[in-house]
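Have a look at the structure below, then the notes.
Missing here: one protein chain of the complex. Every other protein chain is in place.
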Amino acid sequence: MPVRRLQVGVAGLGRMGKRHALIWLQQVHRADLVAVSSPDAAERQWASEELAPHGVAVYEHFADMLAHGGLEAVCTASATSAHAEQSNMAIRAGKHVLCEKPLSTTVEVSQSVLDTAATRPDLKVICGFSRRSDASYRAAYEKVEQGLIGRPTVMRCQSCDILDPTGQFVSYAAVSGGVFVDSCIHDIDLALWFFGKESKIKSVHAVGTAACHPDLRQYNDSDNAIGMMEFHDGRMVSLFASRTMAAGAEDSTEIIGTKGKLVVNMMPRVNHVHVYQAGGVLQEMPQNYWERFENAFVTQANRFAETVLDDKPSWIELESAVEVVKIGVALQESMVTGEKIWFDEKGQRVNKAQL
Amino acid sequence: MPVRRLQVGVAGLGRMGKRHALIWLQQVHRADLVAVSSPDAAERQWASEELAPHGVAVYEHFADMLAHGGLEAVCTASATSAHAEQSNMAIRAGKHVLCEKPLSTTVEVSQSVLDTAATRPDLKVICGFSRRSDASYRAAYEKVEQGLIGRPTVMRCQSCDILDPTGQFVSYAAVSGGVFVDSCIHDIDLALWFFGKESKIKSVHAVGTAACHPDLRQYNDSDNAIGMMEFHDGRMVSLFASRTMAAGAEDSTEIIGTKGKLVVNMMPRVNHVHVYQAGGVLQEMPQNYWERFENAFVTQANRFAETVLDDKPSWIELESAVEVVKIGVALQESMVTGEKIWFDEKGQRVNKAQL
Amino acid sequence: MPVRRLQVGVAGLGRMGKRHALIWLQQVHRADLVAVSSPDAAERQWASEELAPHGVAVYEHFADMLAHGGLEAVCTASATSAHAEQSNMAIRAGKHVLCEKPLSTTVEVSQSVLDTAATRPDLKVICGFSRRSDASYRAAYEKVEQGLIGRPTVMRCQSCDILDPTGQFVSYAAVSGGVFVDSCIHDIDLALWFFGKESKIKSVHAVGTAACHPDLRQYNDSDNAIGMMEFHDGRMVSLFASRTMAAGAEDSTEIIGTKGKLVVNMMPRVNHVHVYQAGGVLQEMPQNYWERFENAFVTQANRFAETVLDDKPSWIELESAVEVVKIGVALQESMVTGEKIWFDEKGQRVNKAQL
Partner (left out) sequence: MPVRRLQVGVAGLGRMGKRHALIWLQQVHRADLVAVSSPDAAERQWASEELAPHGVAVYEHFADMLAHGGLEAVCTASATSAHAEQSNMAIRAGKHVLCEKPLSTTVEVSQSVLDTAATRPDLKVICGFSRRSDASYRAAYEKVEQGLIGRPTVMRCQSCDILDPTGQFVSYAAVSGGVFVDSCIHDIDLALWFFGKESKIKSVHAVGTAACHPDLRQYNDSDNAIGMMEFHDGRMVSLFASRTMAAGAEDSTEIIGTKGKLVVNMMPRVNHVHVYQAGGVLQEMPQNYWERFENAFVTQANRFAETVLDDKPSWIELESAVEVVKIGVALQESMVTGEKIWFDEKGQRVNKAQL
């Protein structure tokens, strides 16, 4: 019996798209990368040189890639604004989908993917929250499942990027959805994962500042922000996001339970080396999330192939990916308006008096 | 010329009072402990055995101790409810005062100490925020002063106590002022210290839960709480307090600036020992704040003696100690009501519309 | 132009052989695993189930695998006693070779591989010292190359395995070459790598004990041993090997230079998780070298494919692999006899008087 490999296409060949394409090409034993698409000529040129010699077809239009013979699954690594539309198209074309996070920067558009997916329960539609495939977060989750820390009660999260002195990311704020939708989205997802479905969001509140990039204010965005999430069962999350860390990327998470605490990535480190020099002991840090999470993306791709090929249940529910956007958008709004935002137990926004 | 030693009396001989008394007796070279007072007979019995042989007079009434011949300064280590009254009495009697934190659990009573002190500018009246005398916080502060991390923008603080399975501290909640006044008070003080006087509080917001000690709810208190402080210049503080940590006392602080970040006590440790055993590498943690901060109390006492004897300016302004209580009380109120609380640039509570 | 993949066969399917086979099958983009061989029926059964469906031919005899059509390279992952013979056979058959360390437990047999390889300079013959392909050791080496720590002068190494309470490894001592040839071989190789070819061994000395497994004495072996290497240019290495660590595998290396020091794997850790529980902060450790070095083996396989396909120079000289055995054997002898062993600058064993 010959071994079957999932036939995958990657949409988008920007920085992340290239990485996804190479992972599918080189590091997923049970998959073949058969096609890629990008509207950008330079990106297609890269694909012609790097991917085509391995038998990968290169398309300009996503719709054309969908029609590639034998294609079974799509990884949408395009701009966030295209995630939902491409996912919807792919589902309608009968393809499994691994969609880069977030589904969209708005709840409504995110919901559309959920609705489309509901029409094709035979397909796997998975939003790529990479930390769920990171070995350390998985180890932490297992310990929680084993009861090691009792009932998780509080989470403290930070998602911090290195300072970009060029400030090029500022213009990106126009489309990113803002710091809470773009940066904290992983932390919100982690909270939903670790607290579980029974925990329903009750309120969010956030404040932010433009400490290094005052131009962000024109987009109603901040480069440093703190937020909090409160759940109806009393659980709480404290969030911190920054675009201006001097030393590198810091993505750390504390899960505090009634019998113990877990910390993932207490002190960021790029490898096992310590440097002792005049001044003290230096530990180099990841400069970006890729250095920290590359392996998680590889694992995620392999899990996706396995989930489709073996028809396993998805490791993450699509509803959750919509809920994450809802909370992120509310935090962003709270940061802009200064108002606390409330939800009832059904997840509807209400006034506090209505609770 | 003989060397002069500050003649000190300690008020209160509970757990902290005993510690203060022994520090003044044994570890402050430029001071003599000459008197102590306590309304509690058992505490006075302890003093008769441990302190009296060293020439320390033991009083039942604080007023009598104030009249002790030659007494120059008082350390008020009594119950929080007595801090302000004893400080006021001592100032009126012409004594320098080192007052345990907080001045009081209310702003009004705290202010009374400030008012009394204003009548005697010749006296040193210092509120004992011990972390300001901790070597690590002082080293961090110096680095900030040197510009090492640029402009401090965000602080993340946690003040967490070990879980007390007896729950005896629950009844203490009736008088403690609540988790933000009792536990976070140090973090609020640190924020005022590191951000400086020019930073004026703009808003506070908090949420809390009674995860392990539901009886706390009768006192409107929580055993786990998160809060945030926003300043008019955009600076922010994220707070976390817990009374239920399984592993020990965790008091850690991050100061995030535009050019770097400082972390004090990233991973709590009780000494320089690591234990490698089946399971992994274990580092023992302090079980309470005393194990972490004992040296800070010793330093504080020595600084106080030096400040008085050499007529140096105080290292902490008394106004700040009142401001700390104001913010702590507002956080506690926000946690109870769910409402965000606003302040104008003069520090007056206002509606958001009034800003 | 179609992409060419190296056609690889793996000899030996024991614990390490299986790992090697799966790496070549799944994680080396530029190679195909086409054949495996094992004299063991159970191992071949495993291969029939796990490898054959992917098109891998399964042989009983190594010689038959060598004759597999299209085979270009061999990875010898068999028992140490077979490493040299199989390598020699493969070279004579015109195959590139990646040989598991060590070449042999004797200098003479190791040398035979070098001699055979000399007859076929067109082939890549590489001894798989996996640490040379570990990201942290490579980062450390680059820092040394950049001059970050000045001239490396001293190395402190430990290679420690977790305690095996069954003591099954004791019987392995009969063929392992002993603790210095089996465990310290990597550290000796690291020393030759970091110090460079100009450093010539001058003396070795070792002592050992059988702390937990007294039966080792019948094989003239120890379960804990310390050794030292001295070079003619004054450089020195301190070695420590243990088979009886309670907490897990500890492979740490310090490289001390005139301007700084590098430490690789100061505190072993299995992931980014810290567990705070009653007692303190726990960090889980790797339980064996595979948990620490799996990625290094993947990298090594990819480097080997690249070296052969692109005809690059090998990253490690075969002479060095013989030298490593020479030093390991001398350390083992010193441990047994209690005598210090000397070498002249040409590498010949001499009496001290002859130096």
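Descriptive notes on the structure:
Which chain is which? They are A, B and C, in the order written, and residues in each are numbered from 1.
Here is the rule we go by: contacts are C-beta pairs under 8 Å (C-beta built on N, C-alpha and C of every residue); 3 or more make two chains touch, one makes a residue touch a chain.
All of these numbers come straight from a predicted model, not from anything done at the bench.
Considering the full assembly, B:266 is the residue among B:67, B:118 or B:266 that touches the omitted chain.
Touch with the chain that is not drawn comes from one residue among A:247, A:308 or A:321, which is A:247.
Summary of contacts with the chain left out: across C:7, C:106 or C:153, the touching residue is C:153. For the chain missing from the display, the contacting residue among A:156, A:274, A:326 or A:340 is A:274, taking the whole complex into account. Residues touching the missing chain, restricted to subunit B, are 1-3, 25-27, 29, 53-55, 135-136, 139-140, 143, 148-149, 259-266, 270-278, 284 (touch as defined at the top). In the full complex, subunit A touches the hidden chain at residues 245-248, 250, 267-270, 274, 276-285.
Interface residues of subunit C with the unshown chain, by the touch rule above, are 149-151, 153-154, 156, 158, 163, 203, 205, 207-212, 224-226, 228, 230, 234-238, 240, 242, 244-247, 256-261, 266-267, 338-340, 352.
The rule is short, and it goes like this: only the chains that are shown with their structure count from here on.
Where subunit B touches subunit C, over half of the residue numbers in use are shared by the two copies, so each contributes mostly the same positions. As a whole-number value, the distance joining the C-alpha centres of subunit A and subunit B reads 41 Å.
Subunit B and subunit C have CA centres that are 56 Å apart. Residue positions of subunit A with contacts to 2 or more other chains are 149, 259-261, 266.
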